[in-house]
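With one protein chain held back, the other chains of the complex are shown just where they sit.
The letters A, B and C name the chains in turn, as written, and every chain counts its residues from 1.
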Amino acid sequence: MSTQVNPKLNRIGLEPADYKGGKTTLCAGCGHNAISERIIDACFELGVHPQRVVKLSGIGCSSKSPAYFLNRAFGFNSVHGRMPSVATGALVANQTLLGIGVSGDGDTVSIGIGQFIHTMRRNLPLVYIIEDNGVYGLTKGQFSATADLGSTLKTGVSNDLPPLDTCALAILCGATFVARSFSGDKRQLLAVLKAALAHRGTAMIDVISPCVTFNDHEGSTKSYKYVKEHEDALQEVDFVPAGEEITVEYEPGAAVEVVLHDGSRLLLRKLGHDFDPTSKAAALDLLTRSHEKGEVLTGVFYVDAAKPDFNTLLNLVDEPLATLPEARVRPPQAVLDQIMAGLR
Amino acid sequence: MSTQVNPKLNRIGLEPADYKGGKTTLCAGCGHNAISERIIDACFELGVHPQRVVKLSGIGCSSKSPAYFLNRAFGFNSVHGRMPSVATGALVANQTLLGIGVSGDGDTVSIGIGQFIHTMRRNLPLVYIIEDNGVYGLTKGQFSATADLGSTLKTGVSNDLPPLDTCALAILCGATFVARSFSGDKRQLLAVLKAALAHRGTAMIDVISPCVTFNDHEGSTKSYKYVKEHEDALQEVDFVPAGEEITVEYEPGAAVEVVLHDGSRLLLRKLGHDFDPTSKAAALDLLTRSHEKGEVLTGVFYVDAAKPDFNTLLNLVDEPLATLPEARVRPPQAVLDQIMAGLR
Amino acid sequence: MATSELEAVQPSLASELVNDFSIQVATVNGSGSQSSNMVLLRSIFQMGIPVSGKNLFPSNIAGLPTWYTIRASRKHYIGRKQDANFLVAVNPETAREDVAALQPGAAVVYDQPLQLETLRSDLIFYPVPFDKLVAGISADAKLRKLVRTMIYVGVLAHLLRLDLAEVESAVRRQFHRKPKAADLNWAAVQAGLEYARQHLVKRDRCRLERMRETAGQIIIDGNSAAALGCLFAGVTVAAWYPITPSSSLCESLLDLLRKHRLDPATGKATFAVIQAEDELAAIGMVIGAGWMGARAMTSTSGPGISLMAEFAGLGYYAEIPAVIFDIQRVGPSTGLPTRTAQGDLGSIAQLSHGDTRHVMLFPGSVAECYEHAIAAFDLAEQLQTPVFVLSDLDLGMNNWMSQPFAYPSQPMRRGKVLSADDLQRVGEFARYRDVDGDGIPWRTLPGTDHPDAAYFTRGSGHNERAQYSERPGDYAGNMDRLRRKFDTARALVPPAVRERPGAGRVGLIAFGSSHYPVLEALDQLRDELGIDAGYLRLRAFPFGREVAGFIESHELVFVVEQNRDAQMLDLLRADLAPELAPRLQSVRCYDGLPIAARAISREIEAHLALLAPGIIGRLTATPA
Partner (left out) sequence: MATSELEAVQPSLASELVNDFSIQVATVNGSGSQSSNMVLLRSIFQMGIPVSGKNLFPSNIAGLPTWYTIRASRKHYIGRKQDANFLVAVNPETAREDVAALQPGAAVVYDQPLQLETLRSDLIFYPVPFDKLVAGISADAKLRKLVRTMIYVGVLAHLLRLDLAEVESAVRRQFHRKPKAADLNWAAVQAGLEYARQHLVKRDRCRLERMRETAGQIIIDGNSAAALGCLFAGVTVAAWYPITPSSSLCESLLDLLRKHRLDPATGKATFAVIQAEDELAAIGMVIGAGWMGARAMTSTSGPGISLMAEFAGLGYYAEIPAVIFDIQRVGPSTGLPTRTAQGDLGSIAQLSHGDTRHVMLFPGSVAECYEHAIAAFDLAEQLQTPVFVLSDLDLGMNNWMSQPFAYPSQPMRRGKVLSADDLQRVGEFARYRDVDGDGIPWRTLPGTDHPDAAYFTRGSGHNERAQYSERPGDYAGNMDRLRRKFDTARALVPPAVRERPGAGRVGLIAFGSSHYPVLEALDQLRDELGIDAGYLRLRAFPFGREVAGFIESHELVFVVEQNRDAQMLDLLRADLAPELAPRLQSVRCYDGLPIAARAISREIEAHLALLAPGIIGRLTATPA
């Protein structure tokens, strides 16, 4: 037997192919495909066990993407706008699994905003990714509620309602890890995803993900070109797995370090902005003001690694509820007898 | 014929009785009853024509209250959490009417948060009142999503999820008049209601309105006692109808004056806080911080009297769509002929 | 004034109503009369007399008219009785109307200042000075208000010959956590009793006498019973949104779980109960949990059912176990939230767009609320589909006598689940393949530690391997299998029960809370018309073969239900051989009150009267 270490194997001995998904049916160049790739990279590099992952989604081009990564994970493509509730039931029923929820801006911000908000409030342990292109891709390009004021459709029609900011909403409502990234920014997105996977609680990542077919033209504020030109990265984001050394050197005060639940660390090196990612008020302020300036601010806006997640609040036993044996879920006859006696 | 002016008649010659509603079936002492009374007062004092008002609601004790004011207005007690959409359809169909929407914290913040948010975003011309008691009164006292962390039920059960702040949400999402008041604060509530009625756009007022039956005990943060003890009024609110003089004198800088759509003015005399009610960021900041301090901040948090309302965006004709005559809504035969010719 | 009226007022002892009458307490909600009524009910029950209690309350919290009806019936008739023999009129607002509604000869206990005695001369009036009597109980006005209604318990105890020891024990039981309150209430009962002894001359015909008919039995409401069922079914995830009349199901479940399902070693919970933000979220959570392999449930009423439509379709098509209790109230829309109906079965049978079919259970008693709850979890997992349990306000929120519930005799049936070992052994896994020919495929649970375990669940078209597919054949094949699965359900659901054999060609079909009134109506038909009708009680949809069998063996079958549109009859028509359809006749009641035996028998009688007498003879004769 050879003891040679295959450089292509990760921490748990799997190769990249073990993380791949089905062949995408999305348009060539769609931002969503790039996000799937980053999810694959992040899971491979972190050595996440694909069978310990559940991937859930709603309906939309974005919501199809769970079929295009991690074939060995269980997937659930549910109904439009309701992924959060399905994820809640699933992850409460088996809290030992890692949940990745994928949604679109239509799926989350239009039809699904109610479930989104309540999931943030519960701080459900879930990586919640919005693949945000400002339109309903799958129904052929109508504006969604994240479309910016004045952004135009290919037909020239201009959006006259203000966008809803998912990050500000998530922070306001109780999510404990809130970030925005860009499908075209490989490095940042990968680091943010890794940190999100290590976080315990709701990690909400709004990823600007251009729709090449319906929203990548001049006049759109969600096109590759526009986002590249207007992206304002708040920080340089680095993720350092538990037990690993921090290799990059920072001047004191130049970076914020957040220790995550599993001991890994999130390093946020400041770029221009002086910003404290543990203050809700500061994050809301920053987001509101950057909006007014028309910038696409990316980075990690808020982290609270200490707040108990939903399953902790529920005081669940350690084992998955789903598969507790009968002896632990059906009280003995004596209990029934006693209850009956009390009703006589 | 006597020309004597009846002091009991208002601007349009109606007496208070013309504004009364049916007999309440709510509990004696319920905060919601006090709010109904203030709505009656405000409409009477402003000389609102009761037949020009439509009052809409969802389901709950709070949502019953439209039956208890303004009998001469058309009322619509719709389904749970969906008043906003019904109001949208109604007020778009007849924009000449004045819309008052009444909802509860369960109705708006639990089941109805999605419609709430999108209505704020549209800036629908509507006075949106949340009668907020932190519980579902009508279903016998379960926590709603505005219940504060650690607030307890009569049974002793404590709430372990953070509250959602309707005012912060409304501001974030696009409402143009956002205030919080207290059913026990007659003077402030009346002034805020009058200003809201004069505002054009969504005027969202969260009124803390204790539920005497299920949430008025020690340990509740929505009890009369708690709110009285913790209320922190941001300003003294005054409403000056169009054409009337401002009688109170303020030192320069001590008050903010906002001119509303119909020329009436909202006067906000500062109390302690130095605060600009035209800045979203400032309002969000103030709300977030006051929350952290456990105070019940009341007052007008945000006003934007200039932003176009939804009906303006829709570019509607002046007359109600609902009753446009056939000649204006059914194009002539020639139009059909021309279309048919194009399809040959 | 003629003698006939005198007769009515002073009935002969010969026509005494022993253990066979009903008392209606007309009061105001939020006034504390609930405790007094429970004491009355319990006292009768403890005297061994079959009894039932029904609360007719308004959809608000306090201050509106409420009626509580207690029926004692030596014949075990525990359905609603249309006319009260005894009125306790303590609500000034409705007192005059309440009195006007009585049949001649009925008795009225009332608050003296109301002067109801002036209203009619054909009733028996028992004035009681409530305020004066309660004044002696406590100096504290608040306390006086709380115990005021106990006065009538004492008055009735005297008039109806309640066993005082039972009354006291019922009072002490009611306030077992607050001995001081118990004392005060008992004092109020005694004050009423004393007053009655001294000032009231019994002139009514109602009397209670000890029996042995309730020994060993329990009193419980259907929602608590269903909650018990969930507990013993091993539920692990419950997600719900409050709504009348279903809230108490999940609320009592939460209480039970907190008491009986904390891990003894760690104090941690073997369950999660989530108050969702609405019904869409509640059912979504249940679907998520069921997919994960948990026994998951929700409970709601009509409006919630409507909101669950989209997810119900997903559950059906993606084949995910879920248990949904619908405690039916009067629709459409908000309807009458505190009134009872059986009005949701039609929409639930095909809840959601497209070709969906749902399994429904119809508990007919509190015991079945318990049993069907357990059965529902088994069925949901065996069939991998949402299972709806249709109770109603009458069953769910009222108190009913019952034999104690039996401990489950079978282990939990968790359906076709493949473990990692199974996968290793069978070598191949196709999530939606009909391996066994019963339409039920095998599934794996997320987290199963095998590289082939995972599959992709979706509400869109899929092939046997759970892969996305738009192929016509894949789609139609899958739909056909789902139909087969639904057919399989026929044999798995609780079969209809032949409650009465009958001795003629007239049959009666009913379900749910109509059961007890039907039993009484059958006696009326037999005693008054000489018709000994057979009676089949449906317990589930889809229908088992026994249903067609019953109809085949009767020429005329009345389908009794509590809705306007004959919803069950429509389901039967759609399911039966069309030749049988003409035999079915509809008997409906839909005014929000629990169906009464008299309404059933009267309508059947009216129907029979339309038939030629010859036919009736033939119908009632024993079949060859």
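Just so we're on the same page, a contact is a pair of C-beta atoms (placed from the backbone, for glycine too) under 8 Å apart; a residue touches a chain by one contact, two chains touch by 3 or more.
The shown structure was predicted, so the numbers you read here are calculated from the model rather than taken from an experiment.
S.K.: Among the chains included here, which ones are touched by the excluded chain in the whole complex?
M.R.: Within the full complex, the chain left out of view touches A, B, C.
S.K.: One chain is left out of this view; which of B:Leu26, B:Val86 or B:Ala195 touches it in the full complex?
M.R.: B:Val86
S.K.: For the chain left out of this view, which of B:Leu9, B:Val259, B:Ala305 or B:Leu321 touches it?
M.R.: B:Leu321
S.K.: Just name the one of C:Arg357, C:His372, C:Arg443 or C:Arg537 that touches the chain not displayed here.
M.R.: Checking the options C:Arg357, C:His372, C:Arg443 or C:Arg537, the one contacting the hidden chain is C:Arg357.
S.K.: For subunit A, which residues touch the unseen chain?
M.R.: 25-28, 59, 61, 64, 77, 79-81, 110-111, 113, 136-140, 142-143, 145, 213
S.K.: Going by the touch rule given at the top, which residues of subunit B touch the chain that is not shown?
M.R.: Output for subunit B: 22, 50-52, 54, 56, 66-67, 71-79, 82, 84-94, 96-97, 114-115, 118, 314-318, 320-324, 326, 328-331, 333, 335-337, 339-340, 343-344.
S.K.: Touching residues of subunit C against the unshown chain: what are they?
M.R.: Interface residues of subunit C facing the absent chain: 58-59, 302-303, 305-307, 309-310, 312-314, 316-318, 330-339, 341, 343-344, 346-348, 350-357, 458-461, 470, 472-473, 475-476, 479-480, 483, 563-565, 567, 570, 573-574, 578-579, 581-582, 584, 590-593.
FYI, only the chains that are shown with their structure count from here on.
S.K.: Going by the average position of its CA atoms, which chain sits the greatest distance from subunit C?
M.R.: Centroid comparison gives A as the farthest chain from subunit C.
S.K.: Can you compute the centre-to-centre distance for subunit A and subunit B, using the mean CA position of each chain? Integer Å is fine.
M.R.: Measuring from centre to centre gives 35 Å for this pair.
S.K.: Can you list the residues of subunit C that touch 2 or more other chains?
M.R.: Residues 277-278 of subunit C touch two or more partner chains.
S.K.: Mind pulling the subunit A residues that touch 2 or more other chains?
M.R.: Each of 114, 118 in subunit A touches at least two other chains.
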